[in-house]
Structures are given as C-alpha cells and as structure tokens.
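Here the complex is missing a single protein chain, while all its other protein chains stay put.
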Amino acid sequence: MTTSATMPQAASFGGRLKRFMADRPLIPLVILLVILVMILQILRPGIVNERWIANTAKFAIPLAILAGCQTMTMLTGGIDLSVGTVATMSAFIMATQIVNQDPAVAFVLAMLPAVLIGLVNGVGVGVFRVHPLIMTLGTSLIGTGFLQVYQRTVIASGARIPDFLNWLGTGLTYGFPNALFLFVPVAVLIVFTLNRTGFGRLLYAVGDNERAARLSGVRYWQVITALYVISSLLAGITGLLYIGLIKAPSLSLAEPLVLPSVAAAVIGGTSIFGGRGGYMGTIIGALILTVLTTLLTILHMPEGGRRILFGFIVLFVTAAYLRIIEDR
Amino acid sequence: MITNPLLDAMGVAKNYGAVAALRNASLSVLPGEVHALMGANGAGKSTLVKILTGAIRSDAGHVLIRGEARDVRSPAAARRAGLLPVYQEPALIPDLDVLSNLRLTGTPVEPFRAWVRELGIPNLDIRETARHIPLAVLRVLDLARALAVEPDVLLLDEMTAALPANLAEKVLEVVRRQGDSGRSVIFISHRFVEISALCDRATVLRDGVTVGVVDIEPGVEEKIVEMMLGARIEKTSVAAARMANETPAAKDSHPRLAVRNLQLGTKLHDVSFDLANGEVAGVVALEGQGQDELFAALAGSIRPAGGTIAVDGAPIKFSHPSDAIRAGIAYVPGDRTEALAMQRSVRENIALPFSAAPRKWGPIRVRRERMVVSSAIARLQIDTRAQGEVQRLSGGNQQKVTIARWIAADARTILCFDPTRGIDVGTKQEIYKLLRELAGLGKSVLFYTSELEEVQRVCDRVIVIFGGRVVDTFPVELADEPALMRAAYGLPRGAREDVGILADIRPASDTETAP
Amino acid sequence: MTRFLRNQGWVAGLLALLIFLFVVTRLIQPGYGSGDFGSLVRAVLPYAFAVAAQTVVVIAGGIDLSVAAMMALTSVTAASMMNGASEEYAFFVVPFVLAMGLVLGALNGLLIVVTRVPDIVVTLATLFVLQGAALLVLDAPGGAAAEWLKATVVGTMPIPGLPDWTDAWVPKALVLLVVCLFVVWLPLRRSRLGLSIYAIGSNELAAFRSGVPVARTRIFAYALSGLFAALGGLSLTISTGIGAPIPGPYLLASVAAVVLGGVALGGGKGGLLGPIIAVFVLRLVRTDLTLLAIDPNVTTIIEGAIMVAVVMFGAFITIRGRPAGATP
Partner (left out) sequence: SAAGKYTIGISNTVQGNGWREEMICAMKAQALASGEVAKLNIAHRNTDAAGQLEDIRNLISAKVDAIVVNPADPAGIKSGLEEATKAGIVVVAVDQAVTEPSAYIISNNQEQYAYLGAKWLFQQMGGKGEVLYMRGAAGASADSDRDKGFKQALAEFPDVKVAQEVFTGWQQDQAKQQILSFLATGTPINGIWTSGIDNVIVDALVEQQAPMVPVVGADNAGFVGQLNTVKDLVGAAVTNPGSIGGAGVTLALQILDGKKPAQQTVLVEPQLWENATDEGKAKVKTAADPSLSPEWPVSISIPDWTTYTKDQIVACKGPGE
C-alpha cells in the first residue's frame, strides 16, 4: 500500500491476455493438454499419429462420461462413487444375459440395476439427507455384493460381448472411434442441460445455496433424485461402452475409473463444494488424465518414479491452470 | 486547534478485473471523532473498510496511522494497529460457541459481557453456538467483541442495518459515547437520522472516488445526497405517488390473505389478520417478537402448529415454499445470504423461480427470460457491473436482487422482511415507489421494517406484534414515530386499550385502509 | 442438557450402538472375552489413526486423500530401517518416522496454501507421490520390526487403582491408542490453535477476518494429520512385522468413519471421539459377520447397508427432532 496513488492504467498486453484466458477458462486447459501431447511427441517421436489419437479418445470417452456424472453431482455439492459399480454391473449383466436372452431384454436387464441404484442414491441423499459420499459408497458396496452373488449363478453359462458393443467400443469409422457416435450426443446433451435448461440451472442453484433454492420454490429431493438417476443411467451406458472396449467382463471392470473420474472433473474446474464448474472442462480433464497415463506408460523408469511424476504433473497442471484463470 | 488525524488514507484504489471498486478514495479521521462514510450502494464503502483493516489489499494508495505509514496486511495486523472493524457480514465463526469465538480472537470475556448487556441483550447464553443466534444479535455480538478490546478506531459497516429499532438505538448510544471518550469511529450507514444524531463529519464516496468531506450540521442532508448520487438525483414524493396511484381497489368479498389463530411453538400465539388486495400492511415489532416466524410460516418455510391461512378465501396448507409460491406468495428474507446463490449470476438468481417446478425443467426460453430479468433489473436500478457472480455485488445491490426476483416472477403477494436493509437513499425511494405501484396494481404487500419512519412512507395500515401476538392494528394516519415506538414496546395506544382483546378483534380494516 | 444432546447426542448414540453390538457379540459367541476384545483393539489401531488423520483435516474444511499412502510410506520406511538393525535402533526409528509424517503432512498443507489448488486435488497428487515413494523404498512387502515394538500392542496392561478383573480388559493397544490420540487432541482442542482449526473449517472468510492466520493453521492441520497417519503406518508395521508399499483400504474407511462419527464433510463440526467410536463399530460389525459365518458376498452387502442405515437413521432423527416452531 505504499505505492503511489495511480489511476488504473489501460491493462498491459500480458494483463489483457490473462483477462482473455480468465474469461475463457477452457483455452488454458486446452493449452496444457497440447503441451502434454507435445512432451509425449518429443519423448517418442512419431507416437502422435491418427491411431494413437483414436486410441486415446477411446479410453478418454468412458472416463469423460463417468466424469460427467461426477460433474453434475458435484455441482450440487455431492459425489457419485457408485458409478464404477453401476457401470460394472451393467456391463457384466449385459455380457452374461446376452448369451441366452434377446438383446433388447438383456439391455433392459442391464440398465435395471442402474436405475435402481440411482433411485436409492437419490432418495437417500435427497429425502433422508445422507451424505452423498456415504450413500454412494454404501450402494456401491451393496451393488458389488449383489453382483458377486449374481456371478455365481452365471458362471456356467459363460459370457459374450455383443457385436454391436464391440463395434461401438473398438471400431473405427474413417479413422474416428465409433464411440464418438455415443459420446458426442451425450456430451452435447450434458452441456445443454447444464447451460440451457431449468434442470441444469437448479443443479447449480441447489449446490450453491440450498436454502435460497428452497425459498424460490425448488424441492430439493426432486432435483436430487432425478440427478442421481440420470447419473446412474449414464454410468450404466458407460459400462456397456466399456465392456465393448475391454471385452473381458470382470467384477471390478470399471472400478479403476472412479477416482480418475473425480479427478477429471476437479481438474476441469468443477468445485466439489458445489455451484461451480461445467462439463467442457471435465472433458478436457479426462483427456489430460488419459494422455498422462500414456506418457507414463512409455517412460523408462521404476514404477515408484512414475507414480511420483504422475502426482507432480497433476498438481502442476491444476496449479498452472488456476494461476492463469485467476482474476485476482 | 489542529489535531493530527488518527487515520489518514489517500488515493486508495482497488480493481476487480474490469470493475473499479475504488478509484481514488481518501479518508481522514480525527481522534475522538465519529466519522460517517457515505455513498450509494456500490460506491466502495465496504471495500475501503476492508482495505483499511487488511482484509483485502489495495492496488494503490497510502494509509497513515497516527502519522506513520503502516502496511496493514491482515486483519490481525489491523488489530495490532488499533483498528477494529465490524464488517457488513457477521465475522463470528458459525460452528463455535460465543465463548470459543472470544477465545479465538483473544477477547477478554468480562468486558465483552458488560458490553453485550449495555447493548441491550441482557441474558446472552455465552455457550450458544453462533449458528443458532439470530442475525441481529450476531451483529451486536460482533460489535461487543470489537468494543471489548478498546480499539483506537472502530469501523462499523452498516452496523445498524439489520437491527430492530430498540437494538439500533442502544448501538447508537454506545457509539456516541465512544466518540466522547476519545476514540474514533468510522460509521457507515444509509440512514440520515443516525448520521445526524451521531456523526461529526462525513466523507462522501461516489463511484469509488471521495467527492467531499462535510461537517454534519442541520440541513446538510440535501447536500450529501447530491454528492452521493450525482446525476442520479431524482426526487419523488412517495406520498404523492401514493395519492396518484390510489385507484380505489375493487373490494372483493375475500381478502387476499386471511390469517386466523396462527400458532407456532412459543413464538406465535393466536395471530390473526387480513391482508387486502392492493394494500401495503406494515408489521412493526421489536427484535424477536415472532415476526421472523410469522413471515417464515406465511412463506411455507416452517409449518405452523395451528391456525389457518386462507388465500383469496380458500384455506391453504403450506408444506414447502413452493406451495406458497404457487398461491402467489413470495418471500423476500431479510438475510440476503439466505436468498441468493452467491456464485451464480444476477440473471440466474432472478430467474430461479421460473425453473423450480419439474414441468419447467426443460429448455429455457432465453430471450423471454432476458427480457423479464432486465426489466426487473432496471426497475430496481441494480448496478450490474459485477453481475457474473452475485457475491461480487455490493451489499445493497445484492439486497435488490432478492426483490427483483419476485418482481420478475410477478408475484401477487410479497412478504418483504426488511427489504431496505442497507439500501441507499436513492434506491430506497425507488423501492417505496415500487411497493406503492405494486399496491396500485392490486397486489398486496406485507412489509416488516426495522426503520419505523418507513412505515409512514409506504404502508396503508400497521400491524403491531409483541410477544408473538398481534397487539394492535391501526391505520397509517395514526402512525407517527412515537406512537409506533410505544406500540412496538407493547404499550396500549391512547384510548384503544386492552392489548389481549385487541388481538382478537378484526378491525374494520376496509375503512381504515382508505386514506 | 438439550445443548449437550445437540452437540454430543450423535456420539452418545454411537456409543449406545457400540454397547449394543458388544451385547450381540456375546450372544452370538458366549465365549467372547477379553482376549477377543484385545484382538478387536489391535484391528482398530491402524483404522483409528487413519480416521484421526482424516478427522483433523476434515474439521479444518479439507480432505486428505493421501492418508493411506502416507501410512504405507511411513510403514515401509520404518520396516526397512528396522530390518536387520538392532533393537535399540528402533528408538531412533520411531521418532524419525513420526517426524517424517509431520513434515510430509505439513508439505501437503504448504502445497495447498501456496498453489491454491483445492485440497482434494493436492492430496490426490500427493497420494501418487507418496505411493511412488513407498515403492521406491520397498518394491515388495518386507522389512522387519523390533520385538519390543511388537510387544507394545500385545497383551494387557494393569492400570494401578483399578480392580484386578479389569486388567484383562485393558489391552496395551487401547492404552497406546488413547495416549497417542487424546494426549495430542484434548489439550489442542481447547487451545487457540485448535479453535483456529475449527474456525477455518467453519467459515474461512470469517476466520480470516477474526485474525486467524488461515494459511498457518491449515498447514498445521495437515501436519497433525501427517503425524497421525505416521502413527497409523507405524501401527501397521508393529502389528504385521513388515511394511507393505501398497496401501490398505484405509482411505475410504477413514472417510466413512469420519462421516459416521458425526464430523461434517465441509468442516467446522465434530470431534475425534465420534469417529473413533465409529471405527470400533465398523470393526465389531466385521467380527460379528465372521462369527456368524455369513456368506462373504452377503457381508459386503450388509456392511454397505449398515453404513447407509446408520447415517440415514441419524439424518432421520435430526429431521424429526427439530422442534416444530424453532428457527435457526
């Protein structure tokens, strides 16, 4: 406060650039992604080719959809840790039921537990006010238990991956992964819902100030129940996509995606305390994590060193991003 | 005699991105002086206080304390320098009890207790968690906590805005005595009565610039208003507006809102009254007489234990605010943090009720919404330079957003709980006018205010609540300030005696409302 | 009294639940005695330290995803230092490892303060870093623990002044737990520093404006968390006699017990006693399920359901218990 009193000057170029970025937080995030890709290309010249991009997209898409579930639930101050279990259940049920059932029937059976778990989550969080973390952790334990019991009844019948899911999960059309046929509409829908619909607006409002939303006539339980059902449905669909990609139904298929899905949403700028964030950032967050995994896979170093590096890069990326968009 | 200023700030500037909160503010406070800091909503008063007390850093400017340049980097440093603020938002830690809050700040307990008693709260439970203490009391505790450490300069940001008349009076008394005992006070308020009763000089801010320093003397108000509002002055006589608008409302057979024998725990007993179409009814009460609960019950926020509420003659049960809203009843709470999603934009906050019902969850009709919202914004003169997030608006502008919401939603009945809390004179006039206009359009307004003079300006009728009962109802013509004060303290008015019985009599409000 | 119930009711309820579970256990297995209680306390030990570590940061308004990794790192460090070393060397190892936890915890806090990245991302990053470091210390389970250290959790401890029959019911592990946790926690909680931790969790802005050194307090909270996690790591080494670089299931368990223990995620509320009792409850449930020889897949379901049910019940009574006319 010892500087002399000056009227604010026209901002310098650097200042203007910063403002520009701060107003469009996606741009710096994309820049960070590009930097990571460039590092990859430098470490392994030639790796960044059409095929690699398609593969990266294939793995980023399921992660991005699950991260979409997290984004939406996090906007309300919640979190959905049951997405991994829900996705695994749908995938496992699909792969085992398709053996003896009509595909449509198998699909319905596969989505049924998703809806059910979503409903239970929603009622628990929305009506009984159980903390979302506990609620979804609890239902995911319960779901896992049921899945294991179920698994015993179908060991003898084996499993099969339906061709359609195979096509969706691993196929390419003109070099583009077919998964995009699913992902683009889903992403557009999520972005539209968050920005341009009443429901999306309520998600933000409820997460920001539940009492204010209540005074405006919003019934919390309605919003929350709908939200968790949608989240579960998306997770179920992700499970189907993922089984088409991995082609090996196991009881822990999608579990490894849960923590990264939370991380992708947070890196993309969504606050876990609610009220703040968006889906475009999340998508790039998912891409960043996927590229990072590749980067570490091809590095020649002991596993311990890899993990240390991974941790530091995640921290660095997020810190750099915040520095850029910060307007203080 | 020339005394050196105790606190001297010059050329202070602060930018929030593109918004210049302060551009060139200065302030000089003498020892023993009560110094008013005035300005319209968003002029930068709170920002200046925050800078002086180290809560935020300025972009430019010097601050001298007792003639020495001091770099106050944090509220803790400000404390050490003898500067103690009471900010516009309560600073007690919500989850700690009062005692722990004192211990946290190293405040001596006994002086604190003494101040609390002096400020008009005789039986404070010091073990109560701050979260469970009403806002008005919290503000007083905040003040007592500051007083207890005997600061050299006390900075009070709209200290009285959220206080009912009785508490506000005590605060003014105490502040006056601070000045007399040689300590300085920087006093922010939008109420001229308080300024003229209390202050020695006033510094006026407009758009982040200090536009003048005046001595407080009779008749200076006009000058201050002129300095504050600049080109924005617009004098309207509310009374005139009232006359002009008063087309005799068609008297329906049913009142808009009929409350009968409302019962709520220990807070409300047998409350009955009517609210007619086209009427503004004022509620007058001291702190904690049950007015909060009455409004919350009418808004569907809490469920009454007994009694009926009828809207347009049809009895209605409210189990959720959305029921009340469906019946056309909107509630503007006094505490804006209760009403606003602080991280969302002004537009979203105003448009929030539009999406509440599940059948409105679909795509938003953006153009229509923008139109409705901007007309509400214009109507309340909301300063929307920082509209991206409501939390960046100044206190008064936030308050306006809470009202604008229901103007946009076109609610038929508005329950306003102290809506002019912390709103500048210019806008206050606007709000009075607005409420009268609404009444003219046949809408009804229930209006609680902590500033008694507002009652005369806006209301048709006064409902007095004391100890959870309606103790009196009378037309505004009889409501001069002394009468209101007496009524608020539960004293029977003139010849209209018996408090208990009065509560049950339905006064012929129709005749009384007619001016 | 009502205030006591409001503040401590949850803990009292948990305690009642725990006693009820002990009665149930005796009914299932009439022979359940002091020795079995000792086993229970030994099982509780690492969880209790993990949950203590989590509780401190949660009260401070943060969350620590790195507790389990911190436990793994301190555990392998202790185990590899003691491997082949003399018994006396352990007198040096213990304070060294505790100091390491303290410093690494403080580093977590420092990174959060300096980078201004949300807690959840920073500790997610340090989760990987610490895990990587643990793998560099020991790439497979191994190491050793001094015999006298192992003896600190085996057997019982006669407490002077108490009747003899109680001796068998005071396992050394319990004494260790009480001493380590409450000797640190109780004086702290009443102190200005302790209040500051609650303050920054309850309302950071108000705390700052009340003159609380927010950054320093946050760093301290994380340092304390690191210390507790190091105690947890040590307790792992002591009970197993080895160090394992892969963290056990302590992260989710710690978060679950924190919430079960009545500490609000988001900060400012609760204490250490509730979460510790919650840990006992969860461990005893596991014991009962084993004693009952319930199908292991069903135990997963039951554990999830109990977790959800307890929190749901708590939420239910708080909603019901709110007097009709009371406003906040």
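In this document, chain identifiers A, B and C correspond to the written order of the chains, with residue numbering beginning at 1 in each.
What we mean here is this: contacts are C-beta pairs under 8 Å (C-beta built on N, C-alpha and C of every residue); 3 or more make two chains touch, one makes a residue touch a chain.
In this text, all values refer to a predicted model and were calculated from it rather than measured experimentally.
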| item | value |
| --- | --- |
| Visible chains that the absent chain touches, using the contact criterion stated earlier | A, C |
| Option touching the unshown chain, where C:Ala52, C:Leu98 or C:Leu138 are the choices | C:Leu138 |
| Given A:Leu32, A:Ala159 or A:Val223, the one touching the chain that is not displayed | A:Ala159 |
| Of A:Leu17, A:Val184 or A:Ile298, the residue in touch with the unshown chain | A:Ile298 |
| Of C:Arg116, C:Lys150 or C:Arg216, the one touching the omitted chain in the full complex | C:Lys150 |
| Residue ranges of chain A at the interface with the undisplayed chain | 44, 46-47, 49, 51-52, 55, 58-59, 144, 148, 151-152, 154-159, 170, 242, 245-257, 290, 293-294, 297-298, 300, 303-304 |
| Residues in chain C touching the chain absent from view | 29, 31-32, 36, 39, 42-43, 46, 134-135, 138-142, 150, 154, 236, 239-242, 244-249, 283, 286-287, 290-291, 293, 295-297, 299-300 |
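By our rule, only the chains that are shown with their structure count from here on.
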| item | value |
| --- | --- |
| Pair of chains joined by more contacts [C-beta pairs], A-B or B-C | A-B |
| Rounded Å distance, chain A centre to chain C centre (Cα mean) | 30 |
| Centroid spacing, where centroids are CA-atom means, of chain A and chain B in whole angstrom | 43 |
| Touching two or more other chains - residue numbers and ranges from chain B | none |
| Overlap residues in chain A, where contacts from two or more other chains coincide | none |
| Footprint of chain C on chain A - complex, ascending | 124, 128-131, 133-135, 137-142, 144-146, 148-149, 152, 259, 262-263, 266-267, 271-273, 302-312, 314-315, 318-319, 322, 326 |
| Contact set on chain A toward chain B in their complex | 1-8, 19, 22, 192, 196-199, 201-202, 204-205, 208-209, 211-219, 222, 226, 275-276, 327-328 |
| Touch list for chain B against partner chain A, complex | 10-13, 15-18, 20, 23-24, 51, 57-63, 69, 71-72, 299, 301, 320-322, 325-326, 331, 333, 337-344, 348-349, 351-358, 360-364, 366, 405 |
